[in-house]
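Here's a structure for you.
In this view, the complex is presented without one of its protein chains, the others remaining in place.
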Amino acid sequence: MTKTNVTRRQMLKTAAAASLATTGPWWLVRGSHGARAKKLVFWQLPNFTPLADQLQKEQVYEFAKSAGLKESEVEYATVANEGFAEKLAAALEAGNPPDVARLYESNVQFYAAQGHLLDVTDLVDKMRREPKGIFDSSLTAVRYNGRAYGVPLAVNPWPVHARIDLLEQHKLDYPKTWDEFIETCRKIQSPPRLFGFGMCLGLVEDTTDNVMNLLWCYGGKMVEADNKTVVMNSPENAAGVKVIEAMFRTHKIIPQGTIGWDNSGNNKAYQSRQAAFVMNPTSIYAYLNQSDPDLQKRTGLFPVPAGPKGTVNLIDTWAFGAFKQNPYPELARGLISHFMQPANYDKIIQSTGGRWVPVYKRLFDSPFWKSKPEFKHFVGMAETGMPVSYAGSPTPAAGEVLNTHVIPKMIQRVLVDNWEPPRALEECHRRIEEVYARNLKL
Amino acid sequence: MPRTTSGTRRLFRWIGNGLLLVMLVWTLVPFYWMIATSLKADREIYGFEATLVPHHPTLAAYVRLFQQTPFLKYVRNSTIIAVSTTAVSLVFGCLGAYALARLRFRGRRLIARGLVFTYLVPPSLLFIPLFAMMSALSLADTHQGLILAYLGFTVPFCTWLLMGYFRSVPLELEEAALVDGCTRLGALIRVVLPMSLPALAVVAFFSFTQAWNEFLYANVFVNSVEVRTITTGLTMFIIEDVFFWGPMMGAAFLSALPPLVVYLIFQRWVVKGLTLGAVKG
Partner (left out) sequence: MTSGVDPALLYPDERAVATPVLRARRRLSLTRRHEARLAYALLLPVLLVILGLVAYPFVSAVYLSLQNKPVGARGHFVGLANYVELFRDEVFFQTVRNTIVYTTVGVSLKFVLGLTMALILDQKRRFNNVFRMLLFIPWAVPVVIAALNWRWIFDDLSGFLNNFLITVGLTRDIISWLADPRLAMGCVIAVVVWQGTPFYTMTFLAGLQAIPHELYEAAEIDGASVVRQFVHITVPRLRTIFLTTVMLSTIWTATNLQFVLILTRGGPANRTEIFPHLAYVTALGARRLGMGAAVSLAFFPLLVILIILLTRRMLSQTDD
């Protein structure tokens, strides 16, 4: 009997030790805060300049103070771009999304369709009433069924970043057409040190953007304006794909490695002076502003060259969205309004050094935008730019096509598997049709 | 005869030295590249001007790391989380492994096998339900929440590995201890554990590095600087589609140091475990 008792006592002792060891960490870090005692949660993606981050943070607390919130009731979280999709998905599934977040257009569309976002049409209307108004091209990205579910925070054009010093050196002008573009690239490139065109062809979003922009110039498109009829397997698209194939294989102005690039690939190629032309948002320009002013001086930002069907520039849109779960929707809307007050807004936009093109037209009158010749095409691009799903508008289906790299896979079928363009386009067409059909059912 | 053996031994020693050299190069070159990158200015990082050795080494990346980011806070958080995870996993693992290795009961095989199956479920499938659970328990965005989540992948491993080692401890030694009046748990603590020090060192090191290096859960669960760990802090140097390689690699290099220190500490145990085992065995 006594012996069993010993065992039991020993067991108790061990259990105590185990539970102490287990709960130890709890007690040690008990002070750290719990989940959601906050009234206003803002998710911020890191900006290019620390100054912009600083300003944004100040504005959040400024607003909180004016709304009578204590600092402890505000959560300002900087959230990395890497892994953002996981984070937002988990937060929504747990019913605990942020109140306000900076969202890419495909996220605005998708979560608007799910009914997760607050209707902010009134805020957008207020912005449109500002003198000169805003660029309407940015509104398609936030509109869902005629209402706005996000406030466009900037227009994001995709100009061609071009090495004007190299053009000057070879006494060439910036090419007007794709044919000229190819010729120009062949003249100025000297592989492997310098390639003509750093076109992104990897399995990433940039590839869809680069490829579609070129296809448009040849009369191609992804979907009709009804956002239902997929037209990927068109002869126009095939013609455009053939041009890409020729640039890659015959003219060799695109480095072979672009098949493996990620979104940063064309940035790196340009920043390292190994590509004369790249199509990318102005993140490259903003980077140079901060880290390589010498190269920035040699850089021009131009519209995309024209094809047989003219030219059009791609734009996409970032927006502030407010999630509905928030018990204090007025705070969320107030914060967005505060950010978008032209004076506050202008400060942040300018602090990013050319990264964001302001959504308010009249801000272009300021000396900042007048001072540099490379900005002169921005207004035109912002006026006429098209979303990647052109002729369709941004929709949840278009977002899925972008996120699952359907179009990059098509181009890799041609360039890696040696499929004929029509065959690759046929496969791509089927996949996109499936995506659109499924999303329509939702 | 012995002479030929020692001859072969010498031969093997030299082959060993050669292979060791090859492996050191293979292992260290990428690590070197990381350090070299952290000491370069951007002009040297990119392109054909990219130099194999930094020509103008600069500590700018580290200055940025310490002055403009809460790097030390990240280090603190990672330490709290990794150390706690290790401690808890060791306790849980030892108790569970002893039961599985030495005690007879229904469901033993099932549980032992179940341990392995837990790893089949990829974290990329688990993080959503787990996060929902943590939110419900108000543990999202806390150190505790992450520690708890990490136990999910350290405890099964610790238990499983220790189970294997405990079994290799001669039963007679334990019986002798029981003869001397030890209880089961006394035997575990006084006989089995000291003989399993190498295994304990391995699982401790494993738990520590797993918790230290984890990214997915840390990213999903944590919003605030007060809880953010190094791995997720590092990705703040990826802004949109631009990588700030210098500070990112600097931070990566620094973040690799603590696991190495921990390894150094535990490595002494491995040797001690060896000598203890030799004395007792």
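Per-chain numbering from 1; labels A and B assigned in written order.
By our rule, a residue touches a chain if its C-beta (ideal position, glycine included) is under 8 Å from a C-beta of that chain, and two chains touch if they have at least 3 such contacts.
Given the structure is predicted, the values throughout are model-derived calculations rather than measurements.
The hidden chain makes contact, of the residues B:A140, B:V155 or B:L193, with B:V155.
Interface note for the absent chain: among A:L118, A:I259, A:V312 or A:I432, the touching residue is A:I259. The chain that is not drawn here is touched, among residues B:T69, B:S207 or B:T235, by B:T235. The chain that is not drawn here is touched, among residues B:T58, B:T118, B:S138 or B:S224, by B:T118. Interface note: of B:L39, B:L65 or B:L130, the residue touching the hidden chain in the full complex is B:L130. Hidden from this view is one chain, which touches chain A at 3-4, 7, 11, 14-15, 18, 22, 82, 85-86, 89, 92-93, 110-111, 114, 116, 191-192, 202-204, 255-262, 268-269, 272, 274, 400, 403-405, 408-409, 412-413, 416-417, 435, 442. Residues of chain B that touch the chain left out of the display are 1-2, 4-5, 8-9, 12-13, 16-17, 19-20, 23-24, 26-31, 33-34, 37, 45-48, 50, 52, 91-93, 95-96, 98-100, 103-106, 108-109, 111-126, 128-130, 133, 148-149, 151-152, 155-157, 159-161, 164-165, 167-168, 175, 178-179, 183-184, 198-199, 201-202, 205-206, 209, 212-216, 230-231, 234-235, 243, 245, 248-249, 252, 255-257, 259-260, 263-264, 267, 270-271, 273-274, 277-278, 281.
Heads up, the rule we're going with is that only the chains that are shown with their structure count from here on.
Centroids built from CA atoms put chain B at 35 Å from chain A. Touching chain A in their complex are the following residues of chain B: 42-43, 46-50, 68, 80, 84, 87-88, 91-92, 95, 127-128, 131-132, 134-136, 138-144, 147, 183-186, 215-216, 219-220, 223-227, 232, 235-236, 238-243. For chain A in complex with chain B, the touching residues are 6-7, 10-11, 13-14, 17-18, 21-22, 24-26, 28-29, 32-36, 41, 43, 45-48, 50, 75, 77-83, 86-87, 89-91, 93-96, 193, 206, 262-264, 267-268, 271-274, 280-281, 283-284, 287, 291-292.
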